[in-house]
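Only a single protein chain was left out; the remaining protein chains are all shown in position.
For subunit A:
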Amino acid sequence: MSDKLLVIGEVRDNDIRNVSFEAIAAAKQISADAEIVGVLLSDNDLTSAGEEFIAHGADSVITVTHENLKEYTSEGYGQAILEIIDELSPNGIVMGHTSIGKDLTPKIASRLSAGLISDVVDIEKDGDDAVYIRPIYSGKAFEKKAFEDDFTFVTIRPNNIPALEKDTSRSGDVTAKDVDIKDLRTIVKEVVRKASEGVDLSEANVIVAGGRGVKSADGFKPLYELAEVLGGAVGASRGACDADYCDYALQIGQTGKVVTPDLYIAVGISGAIQHLAGMSNSKVIVAINKDPESNIFNVADYGIVGDLFEVIPLLIEEIKKVKA
C-alpha cells in the first residue's frame, strides 16, 4: 500500500505561499509514489487555491472554510487538522517551517504522540527510508535525522527544496469539509502589519541587507534602490534595527528571519554569528564592508572592501547596464 502524506498549505491574502508548494515537492522526495493530500484553511472560499495546489503536485485537496479561521490560531487550525487526520489516517505530514508551521506542528505532533523533525533543508534516501538534514548550532553544524517509527512529520525551511514545475493539466478533487471551529481560548484582536508589501523576505531570491554601517534610515534608501533593480527585498541586521534605521520586521538572523536566497548582499554588516545563523546557507554571498578584518568576509563568496556609500551607487548603475 502506498503512503498517504498530508501537506498543510498556507494561504496569505488569497495566495498560497511558495514554501507550501515546496512542501509538496518535499513530500514527493520522502515517498515518490505517495498520495499527496493538500490541506488549506481560511475564512474564504478556497476552490481556486485548491486547484493551484493540485497544479503544483497535490493529488487532492481538502479545504476548511470557517469564520474562526480568518486569523491563524493554533487551536482553530489544530481542530480542523486533527479532524482531517482522524478521517484520513495519513502516514505523515509536511509543512513549511514558517511562523505558523513552527507554532502549529509541535501541538499536532504532541497530540499524535509523534516525532517531529523541524527546519529540514534537504532530504536524502537510504533505500526506502528518508533521512532529513537540518542545521544545528546556528548553522555551524548539520545533523541527519530519521524517525524511529513509520510516521513522518517534518517542517521544511523555505527556499531550500525546489517546488515542482506548475502543471495546469493535472486534475484532482478539491473537497470542502465542514468542521465547527469553536471554544478558542486565544483570540487575535488585531494584526499590525510591519513587513513591507512586495517581495516576501523569507522567500526572496535576492536580498540586500544593511547593517549598522548604513548609519541612518536615509542610508537605507540606496539599498532599496539596489533591491529594486535586482527584483529583490531589503533585509537588515539587528544592529540596524536596534539603531532604528529600519523596522524589526526586516531583521535577519537567529531571532529574525532565516533566509536562503540565491544572492545575499551584506552591506555594512560585521557578520556576527547570530546574523550568520539567518543567512549563511544563501547560495551566493557578497559582502561590502570597509573593514577587511570583518567576519562577514569569512562567509562571503565575493567581497569588496570599501565605503558602502561609494560602492552601492556604482553597483546600481552597473547592474542597470547589464540588465538593460
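Note that a residue touches a chain if its C-beta (ideal position, glycine included) is under 8 Å from a C-beta of that chain, and two chains touch if they have at least 3 such contacts; residues count from 1.
The working rule: contacts and distances are computed from a predicted model.
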{"item": "UniProt protein name of the chain not shown, from \"Fe-S oxidoreductase\", \"Electron transfer flavoprotein subunit beta\", \"Iron-containing alcohol dehydrogenase\" or \"ABC transporter permease\"", "value": "\"Electron transfer flavoprotein subunit beta\""}
{"item": "Identified contact with the non-displayed chain, of A:D86, A:D149, A:E165 or A:D178", "value": "A:D149"}
{"item": "Per the touch definition above, residue among A:L164, A:V199 or A:A249 touching the missing chain", "value": "A:A249"}
{"item": "For subunit A, the residues touching the chain missing from this view", "value": "71, 74-75, 98-99, 102-103, 105-107, 109-111, 113-119, 131, 135-149, 151, 185-195, 201-202, 206, 230, 238, 247-251, 254-257, 262-263, 273-274, 277, 283-287, 292, 297-306, 310-311, 314-315, 318-319, 322-323"}
